[in-house]
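Excluded from the complex is one protein chain; the other protein chains are retained at their positions.
Naming follows writing order (A and B), and every chain is counted from residue 1.
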Amino acid sequence: MLVFIFRRLLVAFSVAITVSVVSFMLLHLSGDLAISIAGPESTAEQVEQIRIDFGLDKPMVYQYFDWLWGAVQLDFGRSYYFQDTVMSLISERLPVTLTLGALALGLATVIAIPLGVIAAIKQDTWIDRLALTIAVIGQAMPSFWFALTLIVIFAVNLQWLPAGGNESWQHFVLPAIALGYYAMPAMMRLTRTGMLEVLNSDYIRTARSKGLNESTVIFKHALRNAVIPVVALAAVELGFMLGGSVVIESVFSLKGLGQLAWDAITRNDYPVVQAVVLIIAVFYILLTFLADVINAMLDPRLRVR
Amino acid sequence: MKRILEVKNLQVSLPTPNGDLRAVRGIDLHVNKGEMLCIVGESGCGKSMTSMALMGLLPKRAEVIAEAMYFDGMDLLSLSKKERNQVRGMRMSMIFQEPMTSLNPSYTLGNQLCEGIIKHKKVSKDEAKKRAVYLLERAGVPYPEKRLDQYPHQLSGGLRQRVMIAMALMCEPDLIIADEPTTALDVTIQAQILRLIRELQQEFGTAVIFITHDLGVVARIADRVAVMYAGQVVETASAKDLFADPQHPYTKGLLNCIPIPGKTLPGSHLESIPGVVPSLIGELKGCAFENRCSVSIGECCYRSPRLENHLGSEAHQVRCPIATASFQEAV
Partner (left out) sequence: MSDATSTVSTVSNANTFLPVVPEWRRTLNRFLGHRGLLMGSIILGLIVVLAILAPWLVPHDPYLQNISQRMIPPVWHEKGSWEHVFGTDKLGRDYLSRLLYGARISLTIGLSAALISGLIGTTLGVLAGYFGGRVDAVISYIITTRLAMPVVLVALAMSALVGGSLQMVIILLGLLLWDRFAVVARSTTQQLRDAEFIASAKVLGASTTYILVRELLPNILSALIVVMTLEMAHAILLEATLSFLGLGVQPPMPSWGLMISEGKAYMFFKPWVIAIPGIALMVLVLAINLVGDGLRDMNAPEGRN
């Protein structure tokens, strides 16, 4: 088990490094950063000055290791646009996004798993069809559009909840729904197919042959096995949600990591963009690692490895 | 002798896209207290469906009809879901064909062994564990105490089947249905498990319905035998009578397929029954075995034979008018 964890950590670490190299390269190869920062009306001398000020005249490899050395010490440099260090910007914004992500995932789980279980038990009835319809429509709906629709309905017409900002918990309700609805369909469908598969398995027949109550059969014997792959999916979805928070946060003007990234992108503030990409990637890696560990705890067959 | 189970005219059908699959077509069966009844037949003849119908484990879409299905005087078909759950597991239990997949991978063996008895007999956890250890030991599982905390994947197939046997005995049931419990095991282990089931059956006085496609197994353990073909019982008799004096052409055919040590010469041709089983979808006209039978006559094509006493004895019944008639002529 310890060896397993150690090996996974090693892979996770090297993936994080690779992601940082790739994102660094992508940004530097996509265009001349100095020109982007200086803006379209700047003179050649101004661009050169910026190139020297930001260290963009040095070789790319040097720039990368310089950046990486800082990143390892949690120093991502200074923002070009915000008059602050990248690290303090991030530590200010990260809690908002993590709260949003956790709320959205919690919401998605609370709806997806019971719905998937009911749909599987009542296979081919109207409940099953309704659940599948919700899932299929959910997967087809653009999240930013769903977010706007929520604002129009709940913030403007019904005036139940605020449309934007992050002053109180009410400000998180609509964004969490908008973001959670994005992860719900996949989790619901996985729960449903997992339950259907498990309910047809030999060990469920054994459990029934023992004369156990239907609720014991479903909740003790079936659900635990059906939910194992859903845990892994939930972790991956949370990672995606952190990435997708760019869209939702900008729609709801929620001051989180996503909006910070969005502001940084539109203002060519690359140190911030790079740091956010790396941090979201690291979270994704950590989450998938965590999912593996939870899976191993839930499934005794994996524990011995 | 008291009958623990009595079934009259049991029919099971399953809807399929091509029409209703009538897997069981009117079966009469009974099991005496403490006896070993073997149901034998080739795969697809409805023997597993019969056992699942007895346990009440068929999928909801399956339709089960019977004139009577009495278990120790109780009509199983009229029981409520809760009462049926009480009978199943406590008074009748089951051993399945696939030991590798029949145990839940997520729970310890102790948990799975004890949950039934804790629910049905309201015993404490410790008492349940004590009984589990005792039965595991009786079932020949080494280190029984240690096993309670182990998970199924830590055991071999043979051991898992021993655990399943112990599990079936936990509540001291009156009837155990064993559905091909040795088919998935290695031949050497098969023999051990057979002997174990026979021993425990005699020791605990439990009635057993043993389902198999293997006449060799039948010869070793059965008190009585029911031969099934295409969803019907075609012959039933005590094991001794069946092997000594088979009446139905299908039973005779089956017995001819077995090589007999000493009698069958090495390299000689083994017999087989020509033809294939008819489709079980929809109505069958006449005798189901007619197309493969060597003694069939014109009337077999349209008249369905009934299960009739052989020599006027209820103990040996045959579903073949020709076998019955030719015997009477001979007398």
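The working rule: a contact is a pair of C-beta atoms (placed from the backbone, for glycine too) under 8 Å apart; a residue touches a chain by one contact, two chains touch by 3 or more.
The structure presented is a predicted model; accordingly, all values stated were derived computationally and were not measured.
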Which of A:Ser91, A:Thr125 or A:Thr149 touches the missing chain? It is A:Thr149
Missing-chain contact, candidates A:Phe54, A:Tyr203 or A:Tyr284, resolves to A:Tyr284
Out of B:Met94, B:Leu215 or B:Cys293, only one touches the absent chain, namely B:Leu215
Across A:Leu9, A:Ile52 or A:Val136, the one contacting the chain not displayed is A:Val136
Chain A positions in touch with the non-displayed chain are 11, 14-16, 18-19, 22-23, 26-27, 30-31, 33, 36, 136-137, 139-145, 148-149, 151-152, 156, 193, 196, 239-240, 242-244, 246-247, 250, 261-262, 265-266, 268, 273, 276-277, 280-281, 284-285, 288
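In this text, only the chains that are shown with their structure count from here on.
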For the pair chain A and chain B, the C-alpha centroid-to-centroid distance in angstrom is 54
In their shared complex, chain A is touched by residues of chain B numbered 55, 57, 84-90, 93-94, 96, 98, 101-107, 112, 115-116, 119-120, 151, 153, 164, 167
So, in the complex, the side of chain A touching chain B is made of residues 201-203, 205-213, 216, 220-221, 224-225, 298-301
